[in-house]
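A single protein chain has been removed from this complex, and every other one stays in its place.
Note that the chains take the letters A, B and C in the order they are written out, and that residue 1 is the start of every chain.
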Amino acid sequence: MNTFGESVKITVFGESHGAALGVVLDGAEAGFVLDFEHIARELARRAPGTSELATPRREADSPEFLSGILNGVTTGAPICAIIRNSDTRSRDYTPNTPRPSHTDLTAHLKYHGFSDYRGGGHFSGRLTAAFVLVGAICKQMLERSGIGVTARIIQVGNAHGDTLDEAMRGEIRSAKAAGDSVGAVIECVATGVPGGIGGLMFGGMESRMAAMLYAVPGVKGVEFGAGFALAAMRGSTANDPIRADNGRIYTETNHAGGLNGGITNGMPIVARVALRPTPSIASPQKTVDLETGDNITMTVAGRHDPCLAPRALPVIEACLAFCILDAVKG
Amino acid sequence: MNTFGESVKITVFGESHGAALGVVLDGAEAGFVLDFEHIARELARRAPGTSELATPRREADSPEFLSGILNGVTTGAPICAIIRNSDTRSRDYTPNTPRPSHTDLTAHLKYHGFSDYRGGGHFSGRLTAAFVLVGAICKQMLERSGIGVTARIIQVGNAHGDTLDEAMRGEIRSAKAAGDSVGAVIECVATGVPGGIGGLMFGGMESRMAAMLYAVPGVKGVEFGAGFALAAMRGSTANDPIRADNGRIYTETNHAGGLNGGITNGMPIVARVALRPTPSIASPQKTVDLETGDNITMTVAGRHDPCLAPRALPVIEACLAFCILDAVKG
Amino acid sequence: MNTFGESVKITVFGESHGAALGVVLDGAEAGFVLDFEHIARELARRAPGTSELATPRREADSPEFLSGILNGVTTGAPICAIIRNSDTRSRDYTPNTPRPSHTDLTAHLKYHGFSDYRGGGHFSGRLTAAFVLVGAICKQMLERSGIGVTARIIQVGNAHGDTLDEAMRGEIRSAKAAGDSVGAVIECVATGVPGGIGGLMFGGMESRMAAMLYAVPGVKGVEFGAGFALAAMRGSTANDPIRADNGRIYTETNHAGGLNGGITNGMPIVARVALRPTPSIASPQKTVDLETGDNITMTVAGRHDPCLAPRALPVIEACLAFCILDAVKG
Partner (left out) sequence: MNTFGESVKITVFGESHGAALGVVLDGAEAGFVLDFEHIARELARRAPGTSELATPRREADSPEFLSGILNGVTTGAPICAIIRNSDTRSRDYTPNTPRPSHTDLTAHLKYHGFSDYRGGGHFSGRLTAAFVLVGAICKQMLERSGIGVTARIIQVGNAHGDTLDEAMRGEIRSAKAAGDSVGAVIECVATGVPGGIGGLMFGGMESRMAAMLYAVPGVKGVEFGAGFALAAMRGSTANDPIRADNGRIYTETNHAGGLNGGITNGMPIVARVALRPTPSIASPQKTVDLETGDNITMTVAGRHDPCLAPRALPVIEACLAFCILDAVKG
């Protein structure tokens, strides 16, 4: 379903090539003065056409706020914001030839041919603009409590690093030049989150954050702290020694990524997300004609990002920011 | 929160050293003839004391069914089953010295010192018996539709393989001999799941399965299909070519792990889970006395598994089985 | 919260004097051909300014569909529709003098003065346009299964009858002439609902329908079947004798209103709703100046319906239609 959250809830709607996409944010506090410039800046971070590393497709990601705000201040009622679609080339899409590793086939199966196939429809990455919009509001609200959420790219293809450096950029440029695409890993860190936050069992922070992160198109892996690297460790190394310093309790290492049993321990929350290569590539690919049942070869038209990661940074941040705000409030 | 699911819901309760643990399964179909022997066998897979690789602690994991069943057949009303606790050594636990990388500290922070600290209380891995119990029922229901769910261990420490072989066993034995513990990776595959199953956005299969998997103590990473390995791939390799064979649509590779946009595509669902090393180890560890605030050294008493993976297999299967049953029914 | 439903969910947003109100309908089937003329007719039934019995205030209740529909057919993705506001006289409202029996005071208390006070803001009866819009879609979907939902006014003030007759109209005209308002009872009947529909316990049809009906401004009583009249009955009269006629099972009377234990029994569902008199009246009323704390007298300006019932008919129908569609699908 398209509604998510406990104390605070979001409901996302829209399609890539429909009239608009949007989001309803319900349960956020009243009396909060929104910084609309900040929201615009965050949307710009996700917007296409802003870098050589991204698609030249232009999207006017300018939100219209329909409810929940009076004179720039939240009223406590649900906030609905929409972003109109424009510059869409629906002619680039055909309903009967599912693009490999896209949702065309699964949407077709689920909705018996009635799904909106244009540009991925409701499954399009374009809907992550709604995440970013909500994430910007959440980050503003968290900032007052000294909580910050920041994501960076730490791997592109075979290049690893601390942030998107020249080697990683090279991987993207090289994939683009080859009419191909490349995968990546994003690491997102939330600092300043107090200890003792998070629900029990299925309401743990890892469960919530993973559920939201896996709603982002292209995410195929989510880990916290040392994550999969813990499989190769021994407990004597992996355990985070607990220390106290003038009443402040902390751990000497942070292999747990700030979370034990789904509850925050006061250390930075560290999440890492694997993004698959953009499924739209220039080379011809094998697929099926759903009408005739024939095996055919297709070429995906349209303009596409060679790597999902650069524009996904504020999306990943939004997932953590929303889940933390929800849990802090709950 | 301790309730999870959409069309079918589970509610888990209990503590490691309390009177009992249990689960309520709500929304399952009426008229299903349960195989109680199968449930017992599944619980035995998770039970301790059954192998040299596991703790010698004995738990009588014998469930009592309190509701929802008449003459061995489900009635449609919620099924409650409980498992009594016994053979608990509560004297092994002290409330004021949080064991590193356990939930002692976070539970203390969240519940201001009132949480049940004995053996991890509600956060104990012992509650996964409730998962296994539900998982057994779900697997029985799925089996009629030809859906099977099977997990195996593919990594322990530095040993990788197709299933728990001698090299991996050696890693466990070696960690145990050293009074230490070791991490692992479990791969779980669901076959026979039809295409078109799963909800939109936050209701996608990956979101649901990850949310439940992260409720399992010790899980710090979850990936689907090629997962984190996709970060190093190019789209031309990562994309799964679509083919048709006499009306059956399939993909030549399965880097997506059977899921595009959270919806099943008919290929096997492949999930991989990273388990941290058991946090309880024999060597002395640094921690804090929560009463005095002093930095101290503690030694965790009690009997513990050197590796979480062997007993976790039916738990991981339960997560996939429950989520698939819920989605198929929804 | 502003989200409601199990298998199908609605999320309502907007304010009386904001940019727009709207609704997201999530989980409705794909491939349904919507009748937009019917939606417009239903909205017209609720629209003001259409009768001497209603306020002359004009609202252009023309919906814009933003998502979930392609070429007039549902896609399975969430349907968002908005209705822009216009002809609002915000100057008629002041933030610091709560109108008696409105939500001005409670919204002020809940949101510490930050709620949108103009025309009731998010609490305004205007938001029931969103209910009607959703109700129209649900009625279209139910109609295929032979399910019909119809409401009529059976009491206004002291006049009782089978539908809005001259005596009841007289009560409204008389109240209007006196600058006053008057209460009413609406009865809503759903026919063609098959037996065995509805969830257990809190998911029973009465629980769901009552929860939605009480979200309609002005509703202060909800009863099913013989309702409060059952308190004066004996079991020998109140019990509905069960009969079979060529395999069709029915009851000779319908004091249960088609529902036993929250589950449909195949007889018509009968719900009755008490609507309080419109709180906005022309005469001066006692209230408090929230800024000074003084007891004052205020006169409510603006144009208001003397009776809520005539325009509420499609709103009440929408509540039953939505809950029935949700339960049938679940």
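Structure notes:
Going forward, contacts are C-beta pairs under 8 Å (C-beta built on N, C-alpha and C of every residue); 3 or more make two chains touch, one makes a residue touch a chain.
This structure is a prediction, so every number in the text was calculated from the model and none was measured.
Remark: the omitted chain is touched by one listed residue; of B:48, B:68 or B:135 this is B:68. When you scan C:44, C:109 or C:167 for touch with the missing chain, the hit is C:109.
Within the complete assembly, residues 7, 26, 76-78, 200, 330 of subunit A touch the chain that is not shown.
Within the entire complex, the positions of subunit B that touch the omitted partner chain are 1-3, 9, 11-15, 18-22, 24, 26-27, 30-31, 64-70, 73-80, 82, 107, 110-116, 118, 121-122. Within the entire complex, the positions of subunit C that touch the omitted partner chain are 1-4, 6, 12, 98, 100-103, 105-107, 109-111, 122-123, 127, 155-158, 175, 178, 180-185, 195-204, 206-208, 210-215, 217, 219-244, 247, 249, 251-252, 255-257, 259-266, 274-281, 283, 285-288, 293-295.
Definition applied: only the chains that are shown with their structure count from here on.
Relative to the centroid of all protein Cα atoms, the closest per-chain Cα centroid is that of A.
Averaged C-alpha coordinates give centres for subunit A and subunit C that are 38 Å from one another. Our note on geometry: subunit B versus subunit C, Cα centroid distance of 45 Å, whole angstroms.
Touching two or more other chains at once are residues 1-3, 12, 110-111, 122 of subunit A.
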